[in-house]
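The other protein chains are all here in position, but one chain of the complex has been omitted.
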Amino acid sequence: MEISGKTAQAGTLESGDILITITLGEEDKGIEIELESPSQAVYGQQIYNTITGTLNDLGVRTAYVKAQDRGALDCTISARVEAAALRALKK
Amino acid sequence: MNLNTIGREVPGSIEGIGTLRPFEGAFKRIPDGVMKAPKIPCVERGGDKILPSLKDALKEAGLRDGMTLSFHHHLRNGDYVVSMVLDLIAEMGFRDMTIAPTALFPVHKSIIRHIESGVVKAIQGSVNGPIGRLASNGGLEIPVLLRSHGGRARAIEAGDLSVDIAFIAAPSCDKYGNINGVGGSSSCGSLGYCMADAMYADKVIAITDNLVPYPLYPVSIPQIYVDYIVQVDQIGDPSGIVSGTLKITRDPLRLLIAEHAARVIEASGLLEEGFSFQTGAGGISLAVAGYVKDMMKDKKIKGSFGSGGITGFFVQMLEEGMFDALLDVQSFDMDAVRSLRENQGHVEMSASYYANPHNKGCAVNQLDAVILGATQVDTKFNVNVNTESDGVLLHGIGGHMDTAAGAKLTIITTPLLRGRLPMIVDDVITVTSPGETIDVVVTERGIAVNPMRHELAERMKASRLPVVPIEKLRDEAYRISGKPENPKFTDRIIGVVEYRDGTVIDVVRQVISVS
Partner (left out) sequence: MVRRLRRTALYIPGNDPSMILNSGIFGADSIVLDLEDAVSINEKDSSRILVRNALQNVDFGASEVVVRINALSTPFGKQDIEAIVCPRLDAIRLPKCEYADDIMELEKILDRVEEEKGLKKGSVSIMPLIESAMGSYNAVQIAKASRRNSAVNFGGEDYTADMGAQRTREGAELLDIRMRILLAARIAGIDALDTVFGNLNDEEGLLEETKLIKQLGFDGKSIIHPRQIRLIHDVFTPSEKEINKARRIIEAIEEAEKRKSGVVALDGRMIDAPVVAKARRVLAFAEAVGLV
């Protein structure tokens, strides 16, 4: 999958949702995540894993992800990351 | 470190607080000794108690470094008095005060400045968000000592909390110190929480923006307790003192929880002539009250009393003849203030009358049912209302442990999840109310009954309520959200949760990282 360097968003700031802003990087610098979450102390690691795992499944190796969480479940986080990544890849 | 009877570590003593007595069961401690008595006062004949300024009053009261000052929260988020007093004390150059507020609100965030500069050294009583967060991050040298409304009144009467100067925010006051909360532009209704302060503090300063001719009536706090009176432009911002009409939630999930809670009350067999009832002012609580009201109408029964913080909703029930009386320790809205002023059945009560376990009888002991909230409940039915899931101390106790202990039926209503966070967990981070005082936990995904209340569970099953073991609720929450990790703490204690009888039920530790 080619890396486009584009930024895209998916999700919302409503309760139970998460707003993902993703910027695809140019070089293989890995995935960097900036997380803001009310569940950070108890689910922080789990959220990192979900975001990284979803991007890996999509073949995205280099990205900067800003995740503004409002208490989303893993299946929601994964959906928003996928939607944002696909939008970015399409640009 | 000793373990108390619910398995929480309690140190033998803490510097700045003293010896700690571990919790031994909700009804185990038999108090001994005598109650505290204030100094015998004497005033000159005639005249008045009005001083030109707050500064004069502080001087007359003998303000010194390291004193204990008490405040009350009837002006809620409109209160000017706490900041007015502490700002002046800072300006006068005094330090190391212990403050004993009945509760704190966002408007009191200036306290943070006074903590950082050393004017305030310790807090006994209550915290709120920003100040609790400061404590959780280790910002206070001496741990916060958290007390319930009943426990605070007990501590004052027993001399555990010895108040040097009590500050009374007085919506109406005459020149000789008779005070009530039902008149003036800052009227707030009941003054229940500060009555023990007025009776037991060495010095009592009334601060008022509404000086009325002598004698003021009705009297909530009588002249016999008040030393000095100070007149100011405003003691509070009326828009922050009382709320508008509180609204019943429209969220279908919360309505479902409320409906379940009401059906639990019905199934319990307590909903009979003379029923007595307390709820908070939150959306779910009001909705429960709404359903219970309908049930009372259907069954054509009349309640004896509603109690606690009083809302317009309870006032309406009183006015419709569905309760004989309201026992009011704080009046939440304009309707409650008006009703307290006009209706003989609407009775002001002190925090001690309301909830002190060590007097000759408090009102919570007469309660049939109470609806309470939680920030966490565990599979032992222990309830946490102080710390959030991330371990940060964000809330005071209020009347939680008092009403839970007193009422025949204590119902906790909570969504199974808040955002992603499970509300039913293996172990609560902080125990506020012990499981032995909690009867039922109601969520949108099922109702758990304390196994100690076997007969109640049978009644509820017979009423076709969705009763499940509490472990099943926890499993369901973990299945949806994943098992939560434990937040990380240092060893340092930053808060002590005192049970209403003066024993220590739990301690709160400093968090390692706070976002």
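Per-chain residue numbering starts at 1, and chain names A and B are given in the order in which the chains are listed.
By our rule, contacts are C-beta pairs under 8 Å (C-beta built on N, C-alpha and C of every residue); 3 or more make two chains touch, one makes a residue touch a chain.
This structure is a prediction, so every number in the text was calculated from the model and none was measured.
Among A:24, A:65 or A:79, only A:79 touches the chain left out of the display.
Screening B:61, B:255 or B:385 against the full complex identifies B:255 as the residue touching the chain left out.
If you put the missing chain back, the residues of subunit A touching it would be 10-12, 14-17, 72-76, 78-80, 82-84, 86-87.
Although one chain is not displayed, subunit B still touches it through residues 252-253, 255-256, 444-445, 479-480.
Note that only the chains that are shown with their structure count from here on.
Subunit A and subunit B have CA centres that are 42 Å apart.
Residue ranges on subunit A touching subunit B, taken from their complex, read 15-16, 36-46, 70-74. In the complex of the two chains, the subunit B residues touching subunit A come out as 389-391, 417-421, 480-482, 484-488, 511, 513, 515.
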